[in-house]
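One protein chain is absent from this view; the other protein chains keep their places.
The chains carry the letters A and B, assigned in the order they are written, with residues numbered from 1 in each.
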Amino acid sequence: MSGHGAATELIALTAAELSARLASRDVSAVEATQAHLDRIAEVDGDIHAFLHISADALKTAAEVDGARRMGAKLGPLAGVPIAIKDVLCTLDMPSTAGSRILEGWVPPYDATVVSKLRKAKLIPLGKTNMDEFAMGSSTEHSAFGPTHNPWDLDRIPGGSGGGSAAAVAAFEAPLALGSDTGGSIRQPAAVTGTVGMKPTYGGVSRYGAIALASSLDQVGPVTRTVLDAALLHDVIGGHDPHDSTSLTDSWPSFAEAARTGAAAGSLKGVRVGVVKELGGEGFQAGVSARFAEALDLMAAAGAEIVDVSTPSFTYAIAAYYLILPAEASSNLAKFDSVRFGLRVNPPGGGTVEDVMAATREAGFGAEVKRRIILGTYALSAGYYDAYYGSAQKVRTLIQRDFAAAFEKADVLVSPAAPTTAFKLGEKLEDPLAMYLNDVTTIPANLAGVPGMGLPMGLAEEDNLPTGIQIMAPAHEDARIYRVGATLEALLEQSWGHSLISRAPRHPLAEGRTT
Amino acid sequence: MSSAELMDFDKALELFEPVLGFEVHVELNTKTKMFSPAPNPAAPGADAGEPNTMVTPVCLGLPGSLPVVNEQAIRFSISLGLALGCEIAPTSRFARKNYFYPDLAKNYQISQYDEPIAHDGAVDVELANGTTFRVEIERAHMEEDAGKLTHVGGATGRIQGADYSLVDYNRAGVPLVEIVTKMITGADRDAPELAKAYVSAIRDIVVSLGISEARMERGNLRCDANISLSPRGSGKLGTRTETKNVNSLRSVERTIRYEIQRQAAILAAGGTIIQETRHWHEDSGTTSPGRPKSDADDYRYFPEPDLLPVEPSRELIEELRAALPEPPAVRRNRLKESWGFSDLEFQDVVNSGLLVEVESTVAAGASPAQARKWWTGEIARLANVKAVDPSSLVSPADVAALAVLVESGELTDRLARQVLEGVIAGEGTPVEVVEKRGLKVISDDGALIAAIDDALASQPDVLEKIRDGKLQAAGAIIGPVMKAMHGQADAARVRELILERANSQG
Partner (left out) sequence: MSESNPSPLDVAQVAHLANLARIALTPEEIEKLTGELGVIIESIAKVSEVATPDVPSTSHPIRLTNVFRPDVPGETLTVEEALSGAPERDGDRFKVPAILGEEQ
């Protein structure tokens, strides 16, 4: 045991690699967990990826080690630490969704995905920071302070799941769970040089995920490699009778799909559709350049690159910013100071109506209030048809565009975000500019199709990560893992290393990197 | 609650035509709630439970919780729709009705809005004069009940003036079907009776379907009554009021009568009716204004994104249609026939809204005649004194037990009335009350004979008369004997014994 060096090595492992070491009992879950807790202690003061660190992680790890010693048959990720987005309910940790109104709230139940993690013997490390109620693209809207991008601490880690992406990018955890309503998994992946997958709507249970917009939300994996995402997806996916929108598909092994893709080395016969509307004007030059290179690389590997047009996508952001606030305004009504969460009594007391209003005024941040008021407006008498009703029709048009595009292509690709990470504070005072960050990711949520963000290199102008998005038809998540793993392998071959290995090891001094 | 000016009912009807509308909420008696597997306090044999013991994260609206529809509630709702003569929608949908209230865990109610499960039906209601009135049903839709508030402090225990309130969410999520009528015109002076008969007919339907316990005093069945007055012959609709949660058949009738008189007085005096929610007060027999309708009633309905459309197959609908109980008219004829009641006797039961009670009592072992006698007689009398519905006083099972005790001679009618009082006072079942109060008929001839002999000895003149064959004179002896027996003797047997002793003595 060389102490520091061995621990550093442990945190650099992918989940798949760590899994193999755990299975061969070369490394214990306690060692792996301790290494990550040490890493969190070391860097999280600067990154602020976590809102809460589990007090039980080492105990849970010891139990897994014990079970393994007893010869128990364990799943592939048993003993691997994982960070959990604070939007997910956990019995043993506060679940705040990044909001003051839920500060300190410990739910009396686990989200289905959390139960699945526990059953598969992963080690929950803690809860990760996020934009309040997942409303944002920068994690600056967290009530508990922003998360910093490990590539540049002055920059945003994306949002809303900036905490999960940063935790993985900063090697504080090999795996994390995120949730994606309009890009909250994929956009942070793009700007932190990590991998994020939004499954087909209904592919992963929403039970216990604090709802933002019920018809858009989807829980998914946040990792450093495509295979790790697939392994985690295999654990959390599948039908849940507690979620009416949960699909009953019998899903193939995504890990298998990723391994097949990584080994293929070729994209022969794969039709890759380039979505015209999700590129070009408004996209950072370095992002567009890396995207063009990725397309060349895929073409060179035998993919047939086709241009597809999806005219209705032009209306996607508008529809999204009607549907999301409308559903959110209703979903967030339950935060009323009666059954859980904050209660604020107005000066001099008041009726329950006054107390509810004062609590919501004090407990919600500016962005949440903005969207609740917007959603209340969109649903109110006289405006419903023009706004919410029209947005639901746009949704149909977007689905039709996807259907037509998937006639011509097996997967669709675009940049996963229009720009690299912007500076903290840069867009905070301009909500509309902030909303435009999700232009590439929103259509998939509106149509319910799966999408993945994965690294496609650093932008020349700022040396920051860029990401490519791969989308497939609904139910075809395995196709994304196959194509994604192939592309990941091709890119890493062309670079000679993984992108994340070039991430600064903040705050380790120069020369102390692995 | 200021007492309003009222116009004489007959005068009001001369000037105005009442227009009615009802929203009846039926709590379904499924085992579990509408959207969660928590036990249903409205299930058969269940009760309200200790506070907050019948809840899941869904009932409390905890963050992250999600609703899942109870299949049985869907089947019950379809059956009810069919029994109401409704069309069952090929596609229906849940929607959220958004408003803040502390008993509403999510601050939205999952209901149905523009796509209810059933629509366009009719219920034929029988009136005392033998005519049938057709009430058109606009829709029947599914929704969830709210929790229960208890207001603490203040003078009245009511919401006004309370210091604070307490919330129990056991009832939150109980499955409801709301039955909404179309506008009812032409009832005229029968309006109050029609109101009661309509709610009673709905009650009969849900009981015969077995889909609700239908106990109005427990809130299993609740009626909101809409009423407006139209100046006779004008063809113009008036402004309506909606009186909420009228919780007995008796109150439904009285509410309509009261509102007709109140509105008529206001309109005749040149006033205007305010469109508002009103509350019925059983004690004073009046309604009082609640909340005026305002733009705060913007419920922002939208399709519930956590739930999917309900699309019952033709096969399911036909299966449920085939399983429907007989139509109400057929049922009534069958019951009348099998009970052997005269037209008058049967009408008495129906018009008292006691068909369900008599039927259940007969099913529990009483003779039809005894069941009818107790319900329309002593129980109805007591209910009237207490200003409640008879059904809220005592269960059919207890009435049947009482009737059986009378029929077997173990109780006299007089004793049985005392037992009934005990049952109503909560002392237990009839058998338990008989036990506790020691109310059994004295069938020990020895004790009777001793008392008879005493009485005869103290009234020798009467003894003479009896011996002379003036048998009616025995009546003078029965009184003292019954008194000596504290009423716990069978008068017929006493008479028999008196004649026997009179003629054997001397």
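Just so it is clear, a residue touches a chain if its C-beta (ideal position, glycine included) is under 8 Å from a C-beta of that chain, and two chains touch if they have at least 3 such contacts.
These numbers were taken from a predicted model, which means no experiment stands behind them.
In the complete assembly, the contact with the undisplayed chain comes from A:R395, out of A:H141, A:R395, A:R479 or A:R505.
Touch with the chain that is not drawn comes from one residue among A:G75, A:G302 or A:P346, which is A:P346. Listed residues B:P309, B:G377 or B:G409: the one in touch with the omitted chain is B:P309. Of A:A61, A:A190, A:A258 or A:A319, it is A:A319 that touches the chain left out of the display. Listed by residue number, the positions of chain A touching the unshown chain are 105-109, 200-202, 215-216, 241, 244-245, 247, 312, 315, 317-319, 321-322, 329, 333, 336-343, 345-346, 349-358, 360-361, 364, 366, 369-370, 372-374, 376-377, 380, 386-387, 389-397, 399, 431-432, 435, 445-449, 474. Listed here are the chain B residues that touch the chain not shown: 30-32, 36-39, 50-57, 60, 62, 68-74, 91, 99-103, 107, 146, 149-152, 159, 162-169, 244-245, 277, 290-291, 295-296, 298, 300, 303, 305, 307-312.
Please note the rule applied: only the chains that are shown with their structure count from here on.
Separating the CA-averaged centres of chain A and chain B is a span of 55 Å.
The touching residues of chain B, when paired with chain A in their complex, are 57, 60-69, 96, 98, 100, 102, 105-108, 165, 167, 169, 298, 300-302, 305-308. For chain A in complex with chain B, the residues that touch the partner chain are 88-89, 95, 97, 102, 105, 107-109, 111, 206-211, 213-215, 241-245, 326-327, 329-330, 333-336, 338-340, 352-353, 356, 376, 379-381, 384, 388.
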